[in-house]
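Here the complex is missing one protein chain, while the rest keep their positions.
A, B, C, D and E are the chain letters, set down in written order, and residue numbers restart from 1 in every chain.
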Amino acid sequence: MSELTHLDAKGQAHMVDVSAKSVTARTASASASITMQAATLKMIVEGRHAKGDVLATARIAGIQAAKRTPDLIPLCHPLMLSKVSVEFEPDTALPGIRVLVTCKLAGQTGVEMEALTGASVAALTLYDMCKAVDKTMLIGDIRVLTKQGGKSGDWVFDA
Amino acid sequence: MSELTHLDAKGQAHMVDVSAKSVTARTASASASITMQAATLKMIVEGRHAKGDVLATARIAGIQAAKRTPDLIPLCHPLMLSKVSVEFEPDTALPGIRVLVTCKLAGQTGVEMEALTGASVAALTLYDMCKAVDKTMLIGDIRVLTKQGGKSGDWVFDA
Amino acid sequence: MSELTHLDAKGQAHMVDVSAKSVTARTASASASITMQAATLKMIVEGRHAKGDVLATARIAGIQAAKRTPDLIPLCHPLMLSKVSVEFEPDTALPGIRVLVTCKLAGQTGVEMEALTGASVAALTLYDMCKAVDKTMLIGDIRVLTKQGGKSGDWVFDA
Amino acid sequence: MSELTHLDAKGQAHMVDVSAKSVTARTASASASITMQAATLKMIVEGRHAKGDVLATARIAGIQAAKRTPDLIPLCHPLMLSKVSVEFEPDTALPGIRVLVTCKLAGQTGVEMEALTGASVAALTLYDMCKAVDKTMLIGDIRVLTKQGGKSGDWVFDA
Amino acid sequence: MSELTHLDAKGQAHMVDVSAKSVTARTASASASITMQAATLKMIVEGRHAKGDVLATARIAGIQAAKRTPDLIPLCHPLMLSKVSVEFEPDTALPGIRVLVTCKLAGQTGVEMEALTGASVAALTLYDMCKAVDKTMLIGDIRVLTKQGGKSGDWVFDA
Partner (left out) sequence: MSELTHLDAKGQAHMVDVSAKSVTARTASASASITMQAATLKMIVEGRHAKGDVLATARIAGIQAAKRTPDLIPLCHPLMLSKVSVEFEPDTALPGIRVLVTCKLAGQTGVEMEALTGASVAALTLYDMCKAVDKTMLIGDIRVLTKQGGKSGDWVFDA
């Protein structure tokens, strides 16, 4: 196992120099889940208008947060995402909603932090919209699912 | 179970009117956890400098994110936090780090979204700093632990 | 007609001192409209999913922009909105969509800039989502419709 | 007429994938106008100091807003503007002020949203600075005037 | 000499709890200076248009930065400034420009950080606008000049 790259030789945080890394196409996908009462899930899923606006609001929040990652995560490099998508999958077994975010760019650093941040904020937005009816929700399963591009090549989370 | 307050009668998202709510002292605490390999945890905990900077960086990111909650979560009201603290508890059983965020203000809305957002971003920052050495980390356990103040009174998460 | 209050005695821009103004309930509503081809309007209005997401996206953008007004309009005071709503009314006569934003707070300054900014950004977001199919859209009718509260009392735009 | 590109096959908003588009020089110009009482226009135009600061303030607000477009318009891609200019033309016939914004970059997406956002915010800033003396101002004529570069080539608004 | 209040008992940074402090009127003024070649100063001061725009641009940047202080300085509390002014005084003896920023609010914390941040960013903006013609400018004299209000009462810097 190597060292923590975000600390310099003196153990101080810095934004690492990526200027020598090559620009390649990079994609990453990440997940999050929000567990809620079955009745809460039903409220989100049923009803045409409600569904549109609850999930659409969380989707926009996730896309915006992915773009704002370098402003939120101190040592992330600024980068220009060329694609962000946020998908929701209601899961009655959970019960709750699974969030899947995919980010893409041509750049010098990976985009897994952008995908993770988008998934987290999309889940937090669902929490916010449902908290008046359900006080015991739980957000979890925030992890990178796949990574493509860059020096380390393709990678798939093996649960 | 009542309705989703963030949707109006037509099912459209809006920022609800809180102007008639009384200004009271409100506190909320929220948790998050990040599970990692035992060796990764050891790298963070051991070594004077590293520990200072890894945890201090995540702490600052969490405090900043709590303040930026209304900018991230679309239907949150702007508010003026009077206190934010971010605590980390290394847990070798996990193995990983537990995050505890407490927010406080005198205002018309609760501060649980601020505490949840702070905890999430602190955990994401830890992820970012360790991802070069550990690709299988998982963030979870994001939940509200306690709430005080407001119409609904005190509340403690009962696991 | 009095002077431009945002300029001091030397003609220099400043953020005027409102500390002596009383805190009162204040509401403002503002409009915007976006004129488009009839076929474009039809694409937005028809279809369950599309309608949900096009208008929901613009609604969230408008709410977020209203909150961010002091960051966009240099001499606006920071303030804490207690309510924001964004309504859309498709108008086949235009043809296009009318936007109506209402903002509310208890504070020392009016909220018409917040309502105007929310309406403008909601309309710009509609423009962005339709620009691939319609290059000749036009945004206009951005004006304050009503104001309540504050020293100058209630006011209604008299066209 | 084709489909709304900002919606995926399921009608959900997403930030479209532009990674396969070529990087070309792109320019766009957009307009806005603010109609006011003749006396208000006179106050802005006359007087050395006032003119400098009213128009300079609005110019800076417009430039800043153009840069912040991806943060305001949810599905806009982040991009790096290489030029922004904001021009004002007092028009006694209106009476009021015409705003012209030009943006430029080498990139994978057009910059008309940046020009439109800059023009809108510059006009809103003029509104803010004059609203104490003129309650019936109106912002309109927000449209793209010209576009150059990209797959669709040069384009000029034909009124 | 007491302790560093921004560190808790374990030496960890936190945003201190101000909820028990009383809301009082608070004012602070701060200075900065930028030293430049005499010829650079002459370019700024002479010429009607240039002067307007160089100083007006820096003034707006300073006002905006003062409002954004809690977003820039990690442990600053969010607050709602009720007044910000930025003054420039060309000084041929320096040679250069002196910056004076005054901030005011009714709140639970002092506003000296807002005044200092506004003065710093106004000076940095002057630097940016002149750096093509003068590579050896120096920014200094950033200090609090006066403070009024709050528990510690009035205070004047005694050089």
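Methods note: a contact is a pair of C-beta atoms (placed from the backbone, for glycine too) under 8 Å apart; a residue touches a chain by one contact, two chains touch by 3 or more.
It should be emphasised that the depicted structure is a prediction, and the values quoted were computed from it without experimental measurement.
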(request) List the displayed chains that the omitted chain touches in the full complex. (result) A, B, D, E
(message) In the whole complex, not just what's shown, which of D:84, D:115, D:129 or D:145 touches the removed chain?
(response) D:84
(message) Can you say which of E:57, E:85 or E:108 touches the chain missing from this structure?
(response) E:57
(message) For review purposes, identify every residue of chain D that touches the missing chain, sorted by number.
(response) 25, 56, 59-60, 63-64, 67-68, 79-87, 104-106
(request) Can you list, in ascending order, the chain E residues touching the missing chain? (result) 1-7, 10-13, 39-40, 43-44, 47-50, 52-54, 56-57, 60-61, 64-65, 68, 72-76, 112-113, 116-117, 120-121, 123-125, 127-144, 155, 157
(message) Even though one chain is hidden, which residues of chain A still touch it in the full complex?
(response) 8, 12-19, 70-71, 74-75, 77-80, 108
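Assume only the chains that are shown with their structure count from here on.
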(request) Using the touch rule from the top, work out which pair, A-D or D-E, shares more C-beta pairs. (result) A-D
(request) Would you please write down the residue numbers of chain D that are in contact with two or more other chains? (result) 12-13, 48-49, 52-53, 56-57, 60-61, 64, 74-75
(request) Quick one: label the inter-chain contact graph as line, ring, star, complete or other. (result) other
(message) According to the definition already given, which pairs of chains are in contact?
(response) A-B, A-C, A-D, B-C, B-E, C-D, C-E, D-E
